[in-house]
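Incomplete set of chains, arranged as in the complex.
A and B are the chain letters, set down in written order, and residue numbers restart from 1 in every chain.
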Amino acid sequence: MYDQQLAQKASENLKTLRVKKPLIHNITNYVVMNYTANALLACGASPVMAHASEEVEEMVSFAGALVLNIGTLTNAWIDSMLIAGKKANELSIPIVLDPVGSGATKFRTESAKRLINELSIGVIRGNASEVLSLAQEGSRTKGVDSIHSVEDAADAALMLAEELNTTLAITGPTDLITDGEHIYKVLNGHELMGFVTGTGCTATALIGAFLSVDNDPVSASATSLAYFGLAGEKGAVHSKGPGTFQIALIDALFTINEEQVRKGVRIEKRPR
Amino acid sequence: MYDQQLAQKASENLKTLRVKKPLIHNITNYVVMNYTANALLACGASPVMAHASEEVEEMVSFAGALVLNIGTLTNAWIDSMLIAGKKANELSIPIVLDPVGSGATKFRTESAKRLINELSIGVIRGNASEVLSLAQEGSRTKGVDSIHSVEDAADAALMLAEELNTTLAITGPTDLITDGEHIYKVLNGHELMGFVTGTGCTATALIGAFLSVDNDPVSASATSLAYFGLAGEKGAVHSKGPGTFQIALIDALFTINEEQVRKGVRIEKRPR
């Protein structure tokens, strides 16, 4: 029932990450910087946060992946993201984008689209409304208001991934990953994840970490999200609320072993 | 002895908040962004942090309340607070202000006064020295140096609330809330709250959340502070220090039920 090849791959990706400890360069929002840095450390990566236009080109050149997140954007930060992103593209370093709040304000939607238009992005991760807001004017992609089920979202995501020529990872109770051709669903996760700020942003950062060791964006996204969701399930067991849960989630990212990942991830391939 | 009407109101406000999940727009300081976002999520609200001048008008228009906090202020951030605040006033969206460090530096005192002069603020929350520093030159309000008791602070706050035509929430071992006419005291709380950074800022954010469902600033302030203090009491029970306490406090905000709030809050009305 669950994809065994991707379960194996999840386990291998985590193992490689823990051995290689790649530098992950984040230009992200103020709210989640601390939490995502701790999550990246817990999974085995080496996080760095650097946003000054004077240094982002140099910093990204040492990185295994670049994570861009517009959660507390300003134009100066978007400019730095573009500088870092162009250098990353030049060096074939994968980029993951989190279009936080795209669709909520014009400034966010336009900034996200600017990043997508000017950079080659490996994976875009967001919730359904954020991701689907990225469709160009006149696109065939259905708007968020017409999405009534995971299947509707999957169909819309498929078209949009093709249109944007990238991989989309839409997270929610069920995560959807598509490159416009294949669709995978990740069934791992826990509802408490919705009560901790920055779990979405952390999912994005973990996709970045997995992209640094797995050059297939679909596989990197599905395996990292499944690992993260599994850590959420494990962390929730002894939690008394979202406070203890956010801490237990970091512990779980760290303590979960590769065998537990192989057996515990629940990734399905949806026939197109 | 304790005000039963406000105890009932505290319970109802929390219930409404958890059902409506209002968006609370925060322009706040870097230190507390993560913690206050988690506290807002735990109480039932939906936090968003956005400070770019390009988007704050649009963002605040979706919000149930606007929280302004000058903890790590610069002029650019104050400008965005003014833009967001004017829009909020235009749309009758309530504003709560946290004048962090007002009285400590001229820049903070003057920035806080500028916000108060140019905006209509629903509630100002701070400690006694921050709040009383907001008195205009030549005001009758006694300075902080002359405050030797909760009663002194109450008298000074009463005059200042009248002068500024707003509601003041002065937090400390006992919290005082006054609109210049009535004075309420909140007796809930725990001394460990003073050893966690951002508990004051979190109190302010929670006042914002309660203001979004209760349009009486005195009632919204007293009930939110009592709920927060009660969560502090509950969180402290199993804490081993300020680390476990900060986490237990988030759990308590989330797990405390409306009946516990109705029975546990300790709000007194002081005769004028």
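By our rule, a residue touches a chain if its C-beta (ideal position, glycine included) is under 8 Å from a C-beta of that chain, and two chains touch if they have at least 3 such contacts.
All values derive from a computational prediction rather than experimental measurement.
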**Message:** Whole-complex copy count for this homo-oligomer, where the file places 2 chains?
**Reply:** 3
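Throughout what follows, only the chains that are shown with their structure count from here on.
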**Request:** Between subunit A and subunit B, tell me the centre distance in angstrom, where each centre is the average of that chain's C-alpha atoms.
**Result:** 34
**Message:** Going by the contact rule set out above, which residues of subunit A touch subunit B in the complex?
**Reply:** 29-32, 34-35, 71-75, 101, 104-108, 195-198, 240-244, 246-247
**Asked** What residues on subunit B touch subunit A, complex-wise?
**Response** 30, 33-34, 37-38, 41-42, 47-52, 54-55, 58-59, 62, 246-252, 254-255
